[in-house]
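One structure is given here, and the rest of the page talks about it.
Heads up, one of the protein chains got dropped from this complex, but the rest are sitting where they should.
Right, chain A next:
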Amino acid sequence: MQPISFSLITTIQPPPRMSNEEKKTVFTEDEWEAQLADMPVNKSEMNKLIMNYLVIEGYKEAAEKFQQECGTPPGIDLPSISDRMATRVAIQRGDVQSAIERANDLNPLILDENPQLFFHLQQQKLIELIRNGDIEAALAFAEKELAPRGEENPQFLTELERTMALLAFEDKSKCPVADLLEPAQRQKTASELNAAILTSQCQEKEPKLPSLLKMLLWTQEQLKEKAQFPEMDIEKAILRSSKPSS
């Protein structure tokens, strides 16, 4: 399992002004532990939270194991996770068509109801053709598949023009739109498709656990203004003992 990213920690603003240290309520470690122990947290709720993370992030095997161990239902057809992951992998290796087909097998409404996503997948196809140097095929594809969408919507047209600019440069690295050939572009398209698949499965686009942890850290920062208590160190999964104010 990948570690949870806590990049947000650095973005948390320190409290604007520190109140008088003397006025802070001080909790000893024991007091704090007792308070924590008093707070009933339902085990099955915790399990659901973890399952939600595994399912949405696409850890199919972990989810299967977890289900076997604690019996928490995944709330979703587990094979659909691997389908979803397969679409991501397909786009990341440049096989957009197979990603489209997998998405359609999952649910044809995903692309029929999202013209913008469909356009981005077609655009990604065009990028792959250009990357492979298949200029004739790229031109034909742009004319047949992308130009009509651009006519229907001016915003698509801008994006199409930007993509076509790739053709104008022999040395793609000098092209002002070279970013389209970066892995990040594939990543972006893959994420858009992943989010749409999740929505179609009535799943959240993001797991709940990271935002819960973010909220925990924010709350601790708020509380530090008013009290001294053993802070939770999430990375080490320990309580940092509260130091008496000096």
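The working rule: contacts are C-beta pairs under 8 Å (C-beta built on N, C-alpha and C of every residue); 3 or more make two chains touch, one makes a residue touch a chain; residues count from 1.
Definition applied: contacts and distances are computed from a predicted model.
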Looking at what's absent rather than what's present, what does UniProt name the missing chain, "Ribosome biogenesis protein NSA2 homolog", "small monomeric GTPase", "Armadillo repeat-containing protein 8" or "RING-type domain-containing protein"? "Armadillo repeat-containing protein 8"
Out of A:T72, A:T163 or A:Q203, point to the residue that touches the absent chain in the complete complex. A:Q203
From A:T28, A:Q67, A:Q92 or A:N107, residue that would touch the chain that is not displayed: A:N107
Thinking of the whole complex, not just what is shown, which of A:W32, A:Y53, A:F66 or A:F156 touches the missing chain? A:F156
May I ask which residue of A:D83, A:E145, A:E192 or A:E206 touches the chain that does not appear here? A:E145
Residue ranges of chain A at the interface with the undisplayed chain: 100-101, 104-105, 107-109, 111-118, 144-145, 148-149, 151-156, 199-204
